[in-house]
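Heads up, one of the protein chains got dropped from this complex, but the rest are sitting where they should.
And now, chain A:
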Amino acid sequence: MWTLPTPVDASSFWQTIKENDLFSAQKSKENESSTTMLRSVWATIQNVFDTKQPPFRIVLRTQGGQDSAAYGHMIAVAESLKEIEADWAWIEGTLLPEMKELEDKADKAAYALSKFTSLVQTREADSDEKSSDAKFRAAARSWRQLFRLPESERLVNFYSCSYHRRLMNQGWMYISLSYCCFYSFVLGTETKVIIELKDIEELTKEKSKRGMVSDSIKIHFFSNLFQRDETFELLEYLTNMAMQKLLKATTTDPAPGLSIQQQESQAEILTSPAAVLGFVTASDASRPLKQAFEIQKRNSKFQWLFNLPSAETILEDVAVICSISGTNTSFQGKLYLSDTFLCFLSTAKYQCQLALPFFAIMRVERINSQTSTVAITARHQLKLLFQFTGERQQADKFCNSLKDRLQAHVAMMKRLKPFLTTCPSEDLLAGRDLQVGGLGVTYGYVDAKRQAQAVEKSKLRYWISYFRAEFGRNLTLVRLPTFIKLVRIGLPNALRGEMWELCSGAMYKRFLGEGYYNKLHADYGGRTSLSTEEIEKDLNRSLPEYSGYQTPEGINALRRVLYAYSYHEPEIGYCQAMNIVVSVLLIYLTEEQAFWVLTVLCERMLPGYYTVNMVGAVIDNHVFVTLVERFMPILGDHFKEHEIQLSVACLPWFLSLYINSLPLPYALRIMDCFFMEGAKVLFQVGLAILKINGDAILKVRDDGELMNVLKSYFGKLGDVLQGSGENARPTTKFNQLMLTAYREFQNVTNDLIVDLRKTHQLKVIQSMDLYAKRSVVRSLTFTSKFTKDELLYLCDQFYTAQFYTTSAGKKQADRLDLPQFKQLLARIAPWASFDSEQDDQLARSGGEASGKPVVGADFIDKLFAKVFDQNADGLVDLQDIVRGLGKMIHEGAAGALDVFMRAHDGDGDGKLSKEETIQVSETLLFLTRRLEGDSHLGSVSSFLNRAFAAAAAAAAASASEAESSGQTTQEAFSLSSATLTKVILADDFLETFFSETLQQTFVLQNSGTGVQQKIFAPPIQEISESLWSGGLKWATGRMAAGRKAAGGAVAAGSGAAAQGDKAGQTDGAADAAASAAGGKGGAKMIDASDDDADDDGALLLEEVDSLLREADLGGTESEMASGAAEVSPA
């Protein structure tokens, strides 16, 4: 196999086997290490350092370059001599003639180098081996060889760690897109673990660098993870992606927001796991996925911090001190530059935050005194000074980037002016009436208090003075602590919409996505889909009490926003509760503004809430329950004790942002905080509600009573509470609620919520997946004699087969094509799996699997076409699978034979031709190829004999019949179904095979644990055992022979050596074991020294005994004893 040319040094570990001017083929000396044990130690070392090298390589000698240490470039590696010889032959036969013209040796070397580089690069167009990181490349290569996963699978990263299975096995964890694999090779024991990410139910970090992964089958422990948190995060991320994909696969319905025409014309969207991950684009191919993953993580955190659109990525970041003209304080923090924004965040929480779009910046000046500073003047008289605290170079780089970005945005600046006319803050400052706005402008607002107007006025005064203080407004607004306070006391109606839009980041999206909303209507308007139908039903059931929605104007606005969203995101389409949220948004925002706020809600603030499975809402419900248990354990216990499901009461709170539960004016106040501070507010308020009503809740005994308590509380939120303290002012119950939310639950941060969401995600998705599969199984009309668990298992395997393979052509959500069917079968019947054949082939040839088909393997193709695929469309669904397998498994020999007959009867005439009968025998060989012994071979050949005899007899009979009736018949071979049955049942082996063995080959339950352990060099215990049984004689002989030769120097071979050279002894033991295990070779040697053995048997018994003790290699005493008992008669 050609490799990317890698510099290597002349190493004494390599021995040259072939050579010419330029190249040398070499063989690793490691293989020569004389003993098995040493080899295994070698392998262990290699494994621990992951330096595993194939034993053969070809080196292009390029010495004399600048790098004198380099001796040449490795250009090929191979596992076998044969393979390396093939590569060598290519070099001699093709490459060297090509280079004949080149005179200079250096030119030749250069030519060869580029040749190999391009060879490899075309071959590895998008595989990990192309990575620039040599270590990663090596790891990717060993991972591929070790685990033989599908081609499309890509390694993301690998980590050193150990796996617990009785012992600790130090080795490597390989994380790829859909698998977590572990490999270790320690003292002769190979451990391979393959965990499918989609099966993982729980990931837990434990103390002391230990981590736990549990899938449906068992729990795996990994420890010594030096980068545990990183590993964990990566696993968590990929597992979640895998699960999401799986969940999507089991949801077979088309996207609800697609119109019927669109559904039909929609091409296959089935994507490779890599593409599903989103961040894996073609250009990333040369970069390890892990890096891409980290960049993405950093960017999404950044977007989340500043509420930016998801296209924004960090270009530069520097440490600065920020001062704003108009304040005396300055803030230490970090300045970021992204594609469209200049962002600043103070190190101290809540002190200063700002996201300034480039198109709102008017002037940038570099002030170079002792310190490096930039002065920025933005719209709205906002003046900012950023003093760079880091190195000068960094500042220069940052300023250059800033200059480039600003230039790129000049064109956008002219869009700013019209945009500002849609911002009420501009009207307010100009003292105008509002120019544009939501339904509220016409139909009024909903207020709680009677003195609403006065309150509105005084709030507005605060805001105007904030804007006037040159802290910017709308697109340029700087968030200082006063801003946060002003939002928390409740926004004035006139500014509510603008602040929602700004705080959520929807305002940026609207600016950047100018025209998109109208285009959606232009492109899709008039189409109907499941979602539009559902929307129609709910238009009048959104906020019917608001006068705006008793008019066509209000209803039409609501319709247009909801329709637009279903066009925009057909996978989500429309979910009840969106109507309620949007109906409130529209009081304060225009259609277009409300649309963009809705996108932010669905994408970032309430992720997954309104999807078809509402998985986000379910996860958040779990998060909420966890928080209740953590902060109010007494309540938590009470709910558990009475089996009260909080979700009944609380899910609507989250889904409708409290609008459905609380009187609207209070819900609006919560929304103010929610848009500014994120989802944590919903949780804080929810917790506060439960806390305040704690006493009453402790008395409830079921969901209904809980709802009653809460409902009556919500009805009294406007009640005034008399303060109890001395200078306590009276306050409303609602204010008490908000104070409790912020004070008592300040530890509920967005970070905590994000963490908890991740923790619960896996379990929730797994259970949803199970739920989805249950309903698939329930919808089966024919279930043969399978148990429910078996059906569920089949269903699981069905979707798994679909999960790992991508089929070409149109998306067939609930069907498998032939390759997928093969996968499925391989997962449930060992004879349908070819993995071990590949292993065998590899072992034999030492190279890549030759891909030669196994004889009779086309039986599976026949099964698919003739038995399972009933309607012959090249696809099978779960029902087909159940029916076909039922016939093979649950209908005895008759059923199995019928399947056989149908599979082989090519023309469907109920008779087998000669050719087909031979194929039957091949199939029999195929199915029995894994059986021990060779009795089945005899049965198969006698089957052929009998079949031919029977066919001949039948032919003769019909011929004579034909003769007697005066007709002529062609002498045709044909075997009817009845004859086939008779012939097969006549043989004892085949009879059992068709009535029991075949059926038993199917495994319809989770049996594998994903862990394989293979022992190459026998482990120590076995070494000692075999030493006793067979090896002893040989050992005795050798030592005796040695003694004779050395003249009685027994000690050298035994006793003394025990103290001196343990390793040497170990070798001896291993050799003995190896030869014992090796069979014939060893046996010969034993024979040769047989005579001597008897003489000194008794003495040596003691010696070896003590040796084993010394080396601590021995098994238990009893093992010793039994070993001795076996040996002594000899």
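Operating definition for what follows: contacts are C-beta pairs under 8 Å (C-beta built on N, C-alpha and C of every residue); 3 or more make two chains touch, one makes a residue touch a chain; residues count from 1.
In this section, contacts and distances are computed from a predicted model.
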{"item": "Absent chain [UniProt protein name; select from \"Queuine tRNA-ribosyltransferase accessory subunit 2\", \"AAA+ ATPase domain-containing protein\", \"Ras-related protein Rab-7\" or \"EKC/KEOPS complex subunit CGI121\"]", "value": "\"Ras-related protein Rab-7\""}
{"item": "Touching the absent chain when the full complex is considered, from A:82, A:298 or A:788", "value": "A:788"}
{"item": "Hidden-chain contact residue, picked from the options A:239, A:299, A:422 or A:656", "value": "A:656"}
{"item": "Which of A:647, A:740, A:879 or A:921 contacts the chain that the document leaves out", "value": "A:647"}
{"item": "Among A:175, A:399, A:768 or A:912, residue touching the chain not depicted", "value": "A:768"}
{"item": "Per the touch definition above, residue among A:538, A:790 or A:880 touching the missing chain", "value": "A:538"}
{"item": "Of A:579, A:735, A:784 or A:919, the one touching the omitted chain in the full complex", "value": "A:579"}
{"item": "Residues of chain A (touch criterion as defined above) contacting the omitted chain", "value": "534, 537-538, 540-545, 575-577, 579-580, 611-615, 617-618, 621, 643, 645, 647-648, 651-652, 655-656, 660, 703-704, 707, 768, 771, 774, 778, 788"}
